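Other chains dropped; remaining ones untouched in position.
As written, the chain order gives the labels A, B and C, with residue 1 at the start of each chain.
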């Protein structure tokens, strides 16, 4: 489910234009990989999808209704910096979402309900490779372990829209392959749409149904502040990867290719001069 | 090796830590001896022996009039007031500080007022306080609350507001309501700071207690100090001051242990 | 050896306001210069602190009541001489009851006062006069600046205090004055005392104090515009105005003429008063921890006779300086 329609989105921080005229339609159950140079506004874009920031201009429509102006349990996020709760153990971090959903007042479960949840959480921790770390606090975990914990925490909620900001950057290849497999399985099994920021082209092509590139069309230093980034490439995988169905990719992931231009359809439309408007 | 990387061992730490106390004690003994040599009746810096005798009288001899052991009844009366005051102040600080820190609407409503209140010198408004609350225990406890709660509240609100925005957003995606964010995300994370803040406020709390007891009381550590101050009985005042300080340091230590026990994740690095 | 620099402490109270006025208006400097001395006059808001400072030796002279002079510096080992008997309280101290009644109604009540102060003494004398003792009431120590506010709280049933608080409490609707110092005239005396050692080092210090006092006191009671201005200034300095200050003066028997003071000091009544005072202090345990009797401290009277231990005289009354002022050789 969960289709997204983004129309003519702009985001400015004070005088600095970060994103400009981003328009995009994301199909239900798509797995979008978002790539682009550092500092071009990918994280900012995810924040707007989450409802954490409001666009300066433009609209975001989710499943036919305007996006709620605040984050909610239908959209999950794994931030670029580790974002687990420092005061909870790994297991508690994974349990807190369902606990809060079930107990609106106490925010905690007891007895059998708690036991069942703890089992689920432990299973998920095992799947992200954190078996044995259940009772450690985040400060006692390595960077990559924290990142996996954040992923598990988010996945427990089975969000309809999952937003990932470079979630696997700090992982070694072995564990990364395992997490990729887990992600793919979950995406097949559960009706969720995923938007993932990554710097790793191979990862993008290993998981996504569609790769979108952001970039600034103007790069001269004096122009950087006044012109933002927008979509410069939009590539659908071929043959298409479809949620819930096994495709040739899942059996054997090809080595990726760094050169996006091979896939390039065409550069974005020339930016209309809006200088007079500012 | 840089001085900054020079870490004394356990024994060295104890020795170093004791040094300033020893210096202070020596300075006192010398000063006292000098003044007593000048005037054997001097009351400002009594000898250790004179203080020892007064401790004997205050702590281990029943009072002629009431039959009570004064030091202990004073301590009990004062600690009751102090703890009641601190407990109430803590609850107020938690509720208002959390509301202020978490909800922008409450912050807009209350933050300026709390900032204003924290600047009002409570001692100057004592007459009003008395008339509203009476001269009994209530007004003494209230003075402690009024003196301590605004600072605790502001500190807590600052701490709550300084939590990374990402954590709040994260909690929202985990289906938390405003209440659950306050209860399960913000509250546990401000608790260690609350304890630290409370530790820093122990000194001021004792100050307000003493001020309150100086104004009207029938017993208590501050009452005794101000009563015998009339006679410059430093042989009673010094032991009482040291006793108060020891009590405060003990509470400080207890709070630190509590913090370490309850919130191990919040210990400064390397001690977790 | 002889010193020429002296420090005098005074605190804000109707009978002692002349000291502040004398310092402000140059009278102190005039008399100090006359004897080649330097006299530094320091004002205290807090009476007890001024006594502490004197007892600890930071000041050479201080304003104090006869009772506190005995129980604080003298009992603290500082040999003290009363240079000037400035006035006695004739209504400045009073016992109040909330609602109607008399002294006998105090039985079983809580009485707010500054413990061990002249208020405590006044209460004891009052209770004595109706056959009660302090055991019949409960004393609650209360700070003097807060008396007026405290009286209006529900907890307070009775109160003993001094001016200016007395005047304020009198105005309150449910306050009944049931006893005051006018009923024990001459027992609560306001003094300027100096350490006997300082006086011995330089007797001119005592003369200067006497000179300052009587010049200022004369001005203070005079019916001239200067006198009115002085009273207004003293009123302002004590936080009220001329009218308020004059009301307080009315409750004070001021010795503006040295001869009157000499007569008062040398009369046998003083001995009787001090006998009452020292008995009261001994009962309260204020003549030193473990004092075996009221006799531990000797009090020397102008005639030369000594109350108590003649070998341990710590408080001395003398008429010498006032006599000099009366005779005019200052």
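In the analysis below, contacts are C-beta pairs under 8 Å (C-beta built on N, C-alpha and C of every residue); 3 or more make two chains touch, one makes a residue touch a chain.
Bear in mind the structure is a predicted one, so any value in this text is a computation, not a measurement.
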{"item": "Full-file chain stoichiometry, since only one instance of each kind is pictured", "value": "A x2, B x2, C x1"}
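We take it that only the chains that are shown with their structure count from here on.
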{"item": "Touch-based graph of the chains, sorted into line, ring, star, complete or other", "value": "line"}
{"item": "Chain separated most widely from subunit C, comparing mean CA positions", "value": "A"}
{"item": "Closest chain to global C-alpha mean, per-chain Cα centroids", "value": "B"}
{"item": "For subunit B paired with subunit C, centre-to-centre distance based on mean C-alpha positions, whole Å", "value": "38"}
{"item": "Subunit A-subunit B separation of Cα centroids, rounded to whole Å", "value": "48"}
{"item": "Whole-Å separation of chain centres (CA-atom averages), subunit A against subunit C", "value": "84"}
{"item": "Residue numbers of subunit C (touch at least two other chains)", "value": "none"}
{"item": "Multi-chain contact residues (two or more partners), subunit A", "value": "none"}
{"item": "Subunit B contact footprint on subunit C (complex, rising order)", "value": "48, 51-52, 55-57, 71-72, 75-78, 112, 115-117, 138, 140-143, 146, 148-150, 152-156, 285-286, 289"}
{"item": "Subunit B residues touching subunit C - in the complex, by the definition given at the top", "value": "39-44, 53-54, 57, 64, 126-128, 130-131, 134-136, 214-218, 223, 226-227, 229-232"}
{"item": "Partner subunit B, residues of subunit A touching it in the complex", "value": "50, 52, 70-73, 75-77, 79, 81, 83, 85-87, 96-97, 100-101, 104-105, 107-108, 137-140, 153-154, 157, 159"}
